[in-house]
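Here is the structure we will look at, set down as structure tokens.
Moving on, here comes subunit A:
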Amino acid sequence: MTLTTCLILSAALFSVGLYGLLTRRHAVGILLSIEVMANAANLNFVAFAHYGGASWGQAFALFVLGLTVAEVAIGLALVMLLFRSHKDVLVDLANAFKH
Partner candidate 1 sequence: MTHHLLSLIVGAPAAAALVLFSVPATEKLFVRIVALTGALISLAGSIAVLATYNLSEGGFQLRETYPLVPRLNISLSLAADGWSVALLLLTGLIIVAGVLASWTLENRQKEFFITLLILVAGVFGVFVAQDLFVFFLFYEIAVLPMYLLIGIWGSSHAITEGGPFKYIWKLFNIGDKQYAAMKLTLMLLVGSALILVGILAIYSNGGHTFDLFALAKAHYPHHMQLFAFVLLWVGFGSLAGVFPFHTWSPDGHASAPTAVSMLHAGVLMKLGAFGLIRVGMILLPDGAHFWAPFVGTVAVINIVYGALAAMHQKDFKYVVAYSSVSHMGVVMLGAATLNVLAWNGAVFQMVAHGVMTGLLFALVGHVYERSHTRDTQRMGGFATVMPGVATFFTIAVLSSLGLPGTAGFVAEFLVFLGAWHSAYSWWAVAGVVGAFVTAVYVLTIARRVFWGPPDPVKQFHELRDVRRTEWGALWILGAAIVVLGFWPGLISSHIDKATVANLQQVNGAAAVTLNDSGHATRSTVGWAKQSDAHRVRPSMMGSAPLHPSYALTRPMPAADRCRSAPPIQRAGSRAPDATTATVVMR
Partner candidate 2 sequence: MTTPMWALIAVFAPLASALLLAVLAPIRRRGGLAAAVSITFALASLVGAIFAVIGTLHAGGSDWTRSWLASGGALPLSVTFGVHVDGVSAPMLAVVALVATCVQLFSTGYLDDESSASRGRYFAYQSLFLFSMQLLVAAPNLLQLFFGWEIVGATSYLLIGYWYKKPSAARAAVKAFWVTKFADMGLLIGLVALFGFTGSFEWTAQLAPAAATAVTLLFVLAVMGKSAQFPLHVWLPDAMEGPTPVSALLHAATMVAAGVYLVVRAQPLFAQAPFTQHFLAYLGAGTALFAALLALVQTDLKRVLAYSTCSQLGYMLAALGAGSAFAGFFHLTTHAFFKALLFLAAGSVIHAVGSNEMSKMGGLWKKMPLTMLVFIAGAFSLAGFPGFAGFFSKDLIIDSLSEHHLWAPYAALLLGAFLTALYMGRAILLTFFGPHESHEAEHAHEPGWSMKLPLIVLALLSVGAGFFGGDLWHLASLTDYVHGVYHFRFGAVASVLALSGFVVAWVAWGKTREEPALARSLAAFANRAWVDRLYVFGYRAGLLLVSDVAAWIDRYIVDALVNVVGSFFLLGARRARRLQTGNVQDYLFAMSLGAIALAVWSIWR
């Protein structure tokens, strides 16, 4: 396992997340995809710090985890709101505003 491998892995992870972000219609699926993308970044942090011989990366990753939790909490609340008004959680239902 080298830094390069880690970077490639995280890039792949990021791409997977991005793919999910663009293709999932289900709101929760999209939230998960975003989580995957964030975790790709986390992987980078850890890897860089590890191969750099420092520990700032791990700290950063922890902060990121905390923030994403908060973010997801709000996200799920919004999904609930969406469900309440549209009776479903497919994001393309919310398309009243356009053009």
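Simple rule for what comes next: a residue touches a chain if its C-beta (ideal position, glycine included) is under 8 Å from a C-beta of that chain, and two chains touch if they have at least 3 such contacts; residues count from 1.
How were these picked? Simply put, all candidates are chains of the complex that A comes from, given by their letters.
Just so we're clear, the structure is a prediction, and the values are computed from it rather than from any experiment.
Touch with subunit A in this complex holds for only one of 1 or 2, which is 2. Across the interface of their complex, candidate 2 is touched by residues 18, 21-22, 25, 30, 91-92, 94-99 of subunit A.
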